[in-house]
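What follows is one structure encoded as structure tokens, with my remarks underneath.
Apart from one protein chain that is not included, each protein chain of the complex appears where it belongs.
Now for chain A:
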Amino acid sequence: MAAKAQAAWTAFGAAVLVFMLSPLVLVVFFSLAENANATFPPGGATLHWYGVLFDNADFWKALGNSAIVTLSVGLVSMIAGTLAAMALARSGPKLANGVIALITLPIMLPPLVLALALATGYSSLGLPLGLSTVIPSHLVFTQPFVILVVYAQMAGFNMAIVDSARDLGAGSWTIFRTVILPIIRPTLIGATLMAMAVSLDDFIITYFTIGGGMTLPTMIWGMLRKALDPSINALGSLVLVATIGTSLIALRLTRYRG
């Protein structure tokens, strides 16, 4: 009876794992396969589709734009998010929970609504669309991740060591640099990487706020709308490797386990 139940749970676990991972595994698999239709039989192994992708000038433009957006968004999210998380850690839990509920609203709503609100706002102000409108639009849904993760660490922070440092005459900046930062640095970097992964993968907000330009996800969208382009699997694989790789490093640094 117990053994039977355990076997059923194991089968369930295996099925879930296949369901979760097989779409991603197949994209990477077909990016390395000769068959241009991405169907079975796959044919031999090849790097041909990566070659096609790297010969495409659009790819390098999109990669450059994605890099600019992701790095800027990561840097600003880190600063704004950490400052906010530290301020919240020193506030009462009531105020902190209120601010967190407010500031995480952008990640709870369907991105289409925010995307259209931003696009309508920019167009009414006559602002030209481009990377300068994409970056602030990303910040609003990346900073909550930094705030949540850093706040979670700061909530368990031993404030007595900060007080001791102050009693010994250290100023605020010295305390931050020599006492707080060394302790929270892994969490801070991890949280920033999460924000960068979210920014790098964003399609909907970017699509409506970039105007004519292109990032890696909007390039995927363009390829999906045209006739079959087998190098899409190569591009998809690169985006997957970048976002999953970033997330794995972030998980390791923050020791976040759900």
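Here is the rule we go by: contacts are C-beta pairs under 8 Å (C-beta built on N, C-alpha and C of every residue); 3 or more make two chains touch, one makes a residue touch a chain; residues count from 1.
The rule we apply is simple: contacts and distances are computed from a predicted model.
Name of the non-displayed chain as stated in its UniProt record, restricted to "Iron complex transport system ATP-binding protein", "Hydrogenase maturation factor HypB", "ABC transporter permease" or "Aspartyl/glutamyl-tRNA(Asn/Gln) amidotransferase subunit B": "ABC transporter permease".
Of the listed residues A:32, A:63, A:87 or A:162, the one in contact with the hidden chain in the full complex is A:87.
Touching residues on chain A toward the chain that is not drawn are 6, 9-10, 12-14, 16-17, 19-24, 26-27, 30, 37-40, 76, 79-81, 83-84, 86-88, 90-91, 99, 102-103, 105-106, 108-114, 116-121, 124, 136-137, 139-140, 143, 147, 172, 194, 197-198, 201-204, 217, 220-221, 224, 232, 236, 239-240, 242-244, 246-248, 251, 256-258.
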